[in-house]
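As you look at this complex, bear in mind that one protein chain is not there, while each of the others sits in place.
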Amino acid sequence: MYEDLGFSKVDYDREERTGYPEIIYGEGKTAEQITLIAEKLVERHGKVLVTRVSEEKAADLKEAFADSFYHSVSRIFSVGKPEKLYRGKVMVLSAGTSDLPVAEEALLTAQWMGCEVEAINDVGVAGIDRLLSYREYLQTASVLVVVAGMEGALPSVVTGLVKRPVIAVPTSVGYGAHLEGLTPLLGMLTACASGMSVVNIDNGFGAAYQAALILKVANEEK
Amino acid sequence: MYEDLGFSKVDYDREERTGYPEIIYGEGKTAEQITLIAEKLVERHGKVLVTRVSEEKAADLKEAFADSFYHSVSRIFSVGKPEKLYRGKVMVLSAGTSDLPVAEEALLTAQWMGCEVEAINDVGVAGIDRLLSYREYLQTASVLVVVAGMEGALPSVVTGLVKRPVIAVPTSVGYGAHLEGLTPLLGMLTACASGMSVVNIDNGFGAAYQAALILKVANEEK
Amino acid sequence: MYEDLGFSKVDYDREERTGYPEIIYGEGKTAEQITLIAEKLVERHGKVLVTRVSEEKAADLKEAFADSFYHSVSRIFSVGKPEKLYRGKVMVLSAGTSDLPVAEEALLTAQWMGCEVEAINDVGVAGIDRLLSYREYLQTASVLVVVAGMEGALPSVVTGLVKRPVIAVPTSVGYGAHLEGLTPLLGMLTACASGMSVVNIDNGFGAAYQAALILKVANEEK
Amino acid sequence: MYEDLGFSKVDYDREERTGYPEIIYGEGKTAEQITLIAEKLVERHGKVLVTRVSEEKAADLKEAFADSFYHSVSRIFSVGKPEKLYRGKVMVLSAGTSDLPVAEEALLTAQWMGCEVEAINDVGVAGIDRLLSYREYLQTASVLVVVAGMEGALPSVVTGLVKRPVIAVPTSVGYGAHLEGLTPLLGMLTACASGMSVVNIDNGFGAAYQAALILKVANEEK
Amino acid sequence: MYEDLGFSKVDYDREERTGYPEIIYGEGKTAEQITLIAEKLVERHGKVLVTRVSEEKAADLKEAFADSFYHSVSRIFSVGKPEKLYRGKVMVLSAGTSDLPVAEEALLTAQWMGCEVEAINDVGVAGIDRLLSYREYLQTASVLVVVAGMEGALPSVVTGLVKRPVIAVPTSVGYGAHLEGLTPLLGMLTACASGMSVVNIDNGFGAAYQAALILKVANEEK
Amino acid sequence: MYEDLGFSKVDYDREERTGYPEIIYGEGKTAEQITLIAEKLVERHGKVLVTRVSEEKAADLKEAFADSFYHSVSRIFSVGKPEKLYRGKVMVLSAGTSDLPVAEEALLTAQWMGCEVEAINDVGVAGIDRLLSYREYLQTASVLVVVAGMEGALPSVVTGLVKRPVIAVPTSVGYGAHLEGLTPLLGMLTACASGMSVVNIDNGFGAAYQAALILKVANEEK
Amino acid sequence: MYEDLGFSKVDYDREERTGYPEIIYGEGKTAEQITLIAEKLVERHGKVLVTRVSEEKAADLKEAFADSFYHSVSRIFSVGKPEKLYRGKVMVLSAGTSDLPVAEEALLTAQWMGCEVEAINDVGVAGIDRLLSYREYLQTASVLVVVAGMEGALPSVVTGLVKRPVIAVPTSVGYGAHLEGLTPLLGMLTACASGMSVVNIDNGFGAAYQAALILKVANEEK
Partner (left out) sequence: MYEDLGFSKVDYDREERTGYPEIIYGEGKTAEQITLIAEKLVERHGKVLVTRVSEEKAADLKEAFADSFYHSVSRIFSVGKPEKLYRGKVMVLSAGTSDLPVAEEALLTAQWMGCEVEAINDVGVAGIDRLLSYREYLQTASVLVVVAGMEGALPSVVTGLVKRPVIAVPTSVGYGAHLEGLTPLLGMLTACASGMSVVNIDNGFGAAYQAALILKVANEEK
């Protein structure tokens, strides 16, 4: 069952089918289009998450939705809170200061989906001791999202240190041979460590979404 | 702690650190090198898994290891069995008949790591009813590994039908614009469905490894 | 026979030769250049179609041509109406809300060329039921234009459901591994479904043009 | 409805759904696998088409199917004949002698699907008069398949000469900057002529398949 | 012998060595830097040519050089006139109206270097009769510069019609699969016609420069 | 006027139109096909040139043509001699020993077309004095063909030393970042020296063909 | 030991570990973030170097740090001076005027790190005599940093003239086939001269950093 707005078909069955209501990808949609779709989703599910919302669009959205939240670094807009908190924890690591917006998108997404989250920032491999100081602590995570730009070496090292699934997120932070993120993307895919998978460049949202699904499985299996 | 064989350092701590003993990537190693490393691992852990083993190397390995197993389609060689069987199930879907070697590598890896597995083959999107006939059944999986060559559209459709994490594996099956798998790889990374991550081209092993880690989390969290 | 304007040679024989008068590609031409060419074409054929016209140029063009039409989303500018309406129907499907400008370009082009058109929007494969709800209805089309960004999986699925030729249009909607549309373009070219061909990224015009030629054949063959 | 052979699901509904029975892509399948699938299809539909069949596999297939046909240049294997012959004609043009295998694949596919076909070979643009000598004759086609390697310029020129839809097929004939066909593929996609679409490198089959669907529409619309 | 300005070494021997004084590539240099270098060259050789000069920089340059010339479409700035006029003629063909800036750069460069030039515009292959109407006339050229964007098919066709060397110039006019000119560039390099070579994307200057050297050889050999 | 052999149309007008009879590209054609086409061309023009002929095909061709010549390094096969010798000289430079096959293809082609030729081998830029020892001598050439693999720097340096047109030929000699010749190809296209154009990777034939056309112009203009 | 600022972990051990304090990459960090990190570093080490600082950020930084230095062409910001001056000299060559910003970044970095530096500008290979006039002088360098855009041929030629290690820096100066620096990058990597290594596009900083480490080794070994 869906509702047809002409320019968009709002997919009301998605929660039933996939565990979560439809989430809106904000880029390439007007503030008006987002508002119309979001209203339908809030009406039905009591909450909504919109990613990649510019500050201009956010201003319009905040007027339309009374009890809403906007985070300008990660460009996340949301209405509503998670109904339940899963046991377990999503740990989000990032390699450098410039990777923060993507790491924040992951954090806020996982949180909105009902996960406990934790951030460890600026632990890139050029100063490996920063990461190693968290060595024991990493084992407390249920699933790890590892965000890195440049050559994207951090996820390989982390995956070799933990028992948990690692979801790697390359970022567009870099220049020249970095090819706007294509280089760390391909590097992460060909990494030597076992237990890691990869999402699109700057897709903190997607990594967190899968992390939440993993916690969900962990909470349902018994 | 590791043992130095000169050409290789056998990493005995890997099980302690990452939950599983070191697994040997067979390509680019001689049968003799594989045998030496595998002996050390079997001695220590009682089991070993080797991927990408050609039939020639497998013949040598079978002589060296009495109680071993070799599967020529997936090129998997293994010694030993999983100690425990996790609750939950890894479901491996593949799009076409030519994707079978990669799907089989995933199946055998997950099995060796202690997972219950199930295969659904030849459900590519050109005949969507084949996939839809499994629609309810897909929900019985804990995690899905979806293998597809050509344009690699299957994981998107599957991810939109289930509540579980999907790990997508592009294959090198195709020609021309398929770019030896690069096209489905990039396509899966930019897919519109939420809840999916991607591993390297033909990396059935890597997808299954992460799937097993997910089941492991699900069995440990309580 | 053509008329030489110095910067351009207006091809008056094109209708005779190819069935339709010359159509103007608006990008990279000044409003003045477009006006000069369009005047010649209107004089000769009583109508003209211009694609990729920015709002600024459109303002100038609207002044020059009394009975004209401009659609800002698709950037189509036109003068005149089709002389005849072909039997049959061009159906334009699009995967997401952000693909609308390209879908609209296709719709308006086919209409201007004398086709009956119909649009089905936002039926991307992440919520396959939206598409399946049109399953029977798809068979009423004579030819289908299928527009999709991201990984571009929609045309494969559609082609597997219909008896009619499908013309696939990748769009530049996406990011990262999407490579500004190259990824869905290559994906569509390597798709597993038979009966489909592909046009350039965002080329709704080109897809509709070929669709109209197909209807034309269908109306002439007897 | 489909039949599950384990490694393959034979899609019996495809004719009902898409107008033609399933066609087998021979590459990456063993002679045994092809035989098993083809037997099921012949049993159900009385005919089968297999593409990309090596001479070795063809020898095995010829033994399994009494009344079969194999063409070694195009690597087409088929059983059975078309039930009806569509009005109209598919014209297949090729640019150079080395493009013949792909052109032949197109010819035999269209023929098997019930089309009248005609071939014009070696009319590449370096000697434009060869093509121009067919100028009037080209207008007798209902749809044109244009096959070209090297820089792939032929389809643009042909499209500018006819009223009919042109389906362009780039080939892997060339070297260096030709990038195994990627260069003519991209060139054809960005061609300046209207009315043309493109299929994968060396995909004579795919072009002919769509051409046949176009004739089918032309024969059904009234 | 050269003069060192610190940021630049003005190469006074270039005329002696290569037949022409140094020519200044204007992009990435400030108006001030261009002025300083140009003054030295004018002082020594009585003339100078500067390519890729923006309108802003041109305004500054026109103030600095009394008897100068600026052409805004081609962004050519020059001082002085050729000393001698070579026998023979450089013919510059361009495929579409949007290729004019590059064609003009070629025309003005060749002229400044002492060649008689002639332009034939908008003769792209989609309307081949426009080109064919010049068929005899093309043979009056000594060397041809052929400028084309989109798929860049024009040089192949022209080369097949003439006895003279053809220098092909791909342009950045196009979108999507055109890859900002890379597609026609590669296409021209892999063209089937003999007698043609290629210069960089939009490099009308470079093509004309070589054309002038060819006329020079033709005027010196006896 | 052409003769249709079915698989090929022999273009008898090419000499009239382009100054030289058709030349046969040997790759992708069978010895039998080459023989049939070559016979027609020899019959008409008294001579023929075939490029890229393997030793196997050459053996067949030598039997078919009494007075023929085959050079195994360059894979050139020819019948007949040039009618006239142009004034002027084509100089072929190559950077390394491994570039010889391409340089030889250029030499033999230019010779067959009626040019005086001269070779200077192994003058790559890593030992610039080898090239500089020819500095004066380079000025005796009418046109230069410069062949280089690896990074392809030689043509830039040569072009900066001479008054004559330089045609650069990248070769497939190299590895890794050399990308089978794509790297020197692109490098030559973006070279800083004026007066140079580029042909396809390993296309010694094409460079020599254009060089001969340049000598031809130089001999005809007066 | 490091200090955690939340968004950044300042790595105080870096000098101890790698010989130099942490250097700040300015791009993608706010002026405020840079200030906070830089303050910590100045406090600890008495100096700091920040690269890629825009003029806007530099204005803020100059207010925060009394005794600081900013160079707008190279976008280098620094506080403090080197403690010691190494014996030996870093020579920085650049090919063209437009490569100056990158060459300056190299010069200022090496200087800040304690090296004597020297610059030779505009010695690109199109006028090889400019470089050759420094032939003897090049041998006075201990290590050479060679900066070049376009096809990037300069480092090959230089490496063939000296006994010293050469670090090549490709720049983003160029257009079309230059691919924003990828072409010279790949060219330098596949260069025929021995003794040269390569850093990222426009990475003058990285080349100078390694050059300084080389001088450091030279000063410590005895």
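Here the chain labels run A, B, C, D, E, F and G in written order, and each chain numbers its own residues starting at 1.
Keep in mind that, in the parts below, a contact is a pair of C-beta atoms (placed from the backbone, for glycine too) under 8 Å apart; a residue touches a chain by one contact, two chains touch by 3 or more.
All of these numbers come straight from a predicted model, not from anything done at the bench.
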Which displayed chains the hidden chain touches across the whole complex: A, B, F, G
Residue, one of F:61, F:100 or F:147, that touches the chain absent here: F:100
Where the unshown chain meets subunit A, residue by residue: 95-96, 124-128, 150-153, 156-157, 159-161, 174-179, 183-194
Absent chain, residues of subunit G that touch it: 17-20, 23, 87-88, 142-143, 159-165, 167, 185, 189-190, 194-200, 205-207, 209-210, 213-222
On subunit B, residues whose C-beta touches the chain left out of the figure: 2, 6-9, 11, 13-14, 17, 22, 25, 27-29, 33, 37, 170, 172, 180-182, 185, 200-203
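Convention: only the chains that are shown with their structure count from here on.
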Any chain that touches subunit D and subunit C: B, E
Geometric centre distance via CA averages, subunit D-subunit B, whole Å: 36
Distance from subunit F to subunit B - Cα centre to Cα centre, in angstrom: 51
Centre distance in Å when subunit A and subunit B are each reduced to the mean of their C-alpha atoms: 25
In subunit F, residues with contacts to at least two other chains: 17, 159-161, 185, 189-190, 194, 200
